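The complex appears here minus one protein chain, its other protein chains still in place.
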Amino acid sequence: MLDLVGAFLLLAGTVFLLLGGLGLVRMPDLFTRIQAGTKATTLGTLLSLGGIACLRPDWALKLAVIGLFVLFTNPLSSQVLARAAHRIGTAKAPETAIDRLAEDKGEA
Amino acid sequence: MAWITPALTVLLAAAMIGAALVAVLGRSLPIAILAAGLVSLLASVLFLVLASPDVAMTEAAIGSGLTTFLFFFVLGRVRGGEHD
Partner (left out) sequence: MVELVVTIAAGLAGLAFLLALFRFLKGPSDADRVVAFDVLTIIAITGIALVALAEGRGIYLDVAVVYALLSFLGVIVVARYLERGL
């Protein structure tokens, strides 16, 4: 039973990794690429590590440490990167209409 | 699963060649440093696939972490010194 759950989680996680890579190639500008590339891969990595923890329960503590680390650092690095890209004036695609950071800076 | 090691070796070697080409042919200096760091990170995964985890850990710590940080620090200092 645990093997079945682990196999399902592992497959779901790698499918999300594949979707993240696909979004990284197909999205039109930098900010949508950051969105697709980091959110989907964070979920994919966490699901994969959970699946491996179900397949090998004796590694669960180490995998939990890795997963917690990814969960903390990955949104942080994507946020720092998006802020830097916004500050150096990266071009946006015409579909990217809403820019809350510029609105906040304009009002302040 | 016997084929998984040679397949991963070929994939990592091709990725290392691509990253090295970006480091050599690219015009941007920080991207060249980042690509060199990517070569080190992929080399550490390659060492891991070839069953030597201690070498992989050393390569990841020194080749990627310390060298990349040092290069960026020196690049920032050099760029800052141009205006003095």
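Each chain carries a letter (A and B) given by its place in the written order, and its residues are counted from 1.
Just so it is clear, a residue touches a chain if its C-beta (ideal position, glycine included) is under 8 Å from a C-beta of that chain, and two chains touch if they have at least 3 such contacts.
Since this is a predicted model, take the numbers as computed values, not measurements.
Although one chain is hidden here, its contacts on chain B can still be listed: residues 1, 4, 7-8, 11, 15, 18-19, 21-22, 28, 30-31, 33-35, 37-38, 41-42, 44-45, 48-49, 51, 53, 56-57, 60-61, 64-65, 68-69, 72-73, 75-76, 79-80. Contacts to the hidden chain, counted on chain A, fall at residues 3, 6-7, 10-11, 13-15, 17-18, 20-22, 24-25, 30, 33-34, 37-38, 41-42, 44-45, 48-49, 52, 55-56, 58-59, 62-63, 65-66, 69-70, 73-74, 76-78, 80-81, 83-85, 87-88, 90.
The working rule: only the chains that are shown with their structure count from here on.
Chain centres here are Cα means. That of chain A falls 22 Å from that of chain B.
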